[in-house]
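Take a look at the structure below.
A single protein chain has been omitted; all remaining protein chains appear in their positions.
Now for subunit A:
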């Protein structure tokens, strides 16, 4: 048997008292796709940062193709043939594809030689692996899927034969993700080794040969993908049995709670982000909005939540909302029974430097129950927080912790506790489980379904199609600021929704990838 492409032995890394990696051992065989799965904070990123030379391990050894290798910095990692595709791309927006590819690997003072060389190589790579990219396009004009290809090409240009991809599908449509997987399969056939870091069980099952599971800094298992299943992997990740499917009864839709007619939003730079949205949500139903990030879903939540102004007509329980002016603010919306779990809990939903108890009042801090004359009643606030923390199982159950010291899942529980305990008529919820661990996802989904069963209307925005499909009672797909159509979850599938997310409504016809990409690049060009 050949030497493993990468072998790690006894890798440990601590940050202060936190052990991010404990005695990690892993063997990645050449020419395979090796998945690494684990919850947020399990230590996946730390491990990969050690492999790529961002951190040095406190202890342990790294072997590349059987040779003990020291990786003090990323230059050393590149020399060892390791390439990394980050979750957040590291590209210069106003450079062309070619310029980005040679950046940092230029040969000589004049760019012409390296650019020429890169162009030849790029042509060959794009033929070999379906990695077509226009070498002279500017990054800012490219869609996210294309930008990711540029990152892969950058690594290949540096002659990487071990490619690490960190959560590569987070920003892609299903069809873009499929394309990425075909590229990875092609690279594997050529003998490249690929490490895929993800928290999505489906991707692991679909594409990897071997999968390693991490939990709390430890490598809990390495198994052949063919010999395992999603349930077992989830259990290995969380350490207990997990319900992967949302259990819910059929919806009992009641009266219309939210009615939207021809809603339009123009952003600060004059681009129309919502181009005439009409929707309604009934009591006791969850309407899911599917779409690739950046197609107007954020703006929809923001305008409904009172964070930006718009035009059109929005009624809640039959009463029209102000969309501009002093009564179009979030406080007035809350008074109307609209609760909002925002997409970005770290910059919107919580003040990261505030204590838990200060955050539990956030947005409702004018409530008379939290105030006593001119001063805030901090004791009442803390009592209320203790109660909510207990009810929503926030850990650690300490109302004096600052928000940034909670894990993503527990931060989200604080937001959910605050908004749901207000007994709203309408809940706006964006990316409820982004960056949240599996155990907390289950809990958060149950809470949302329970609110629906209590007869409340819920508008759900998520870029996770799985989440949309499993939670929603009805699905609307957004593309380029418009609703492409509505479907019932039982009468659609990922393929159809994926095409609608790329702006294609006649989903029965066969479609080329060029068509999908062309549409998406058009939107992203405008966004950038």
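A few remarks follow.
Quick note on the criterion: a contact is a pair of C-beta atoms (placed from the backbone, for glycine too) under 8 Å apart; a residue touches a chain by one contact, two chains touch by 3 or more; residues count from 1.
Throughout what follows, contacts and distances are computed from a predicted model.
Missing chain, UniProt protein name, picked from "Sigma-B regulation protein RsbU (Phosphoserine phosphatase)", "Nucleoside ABC transporter membrane protein", "Ion-translocating oxidoreductase complex subunit E" or "Molybdopterin-synthase adenylyltransferase": "Nucleoside ABC transporter membrane protein". Considering the whole complex, the residue from A:74, A:378, A:447 or A:470 that touches the absent chain is A:378. In the complete complex, the residue from A:29, A:76, A:266 or A:352 that touches the missing chain is A:352. Across A:332, A:447 or A:470, the single residue that touches the chain missing here is A:332. Contact between subunit A and the absent chain runs through residues 12, 14-19, 23, 305-308, 329-334, 340, 342, 344, 347-354, 358, 361-363, 365-366, 371, 374-376, 378, 405.
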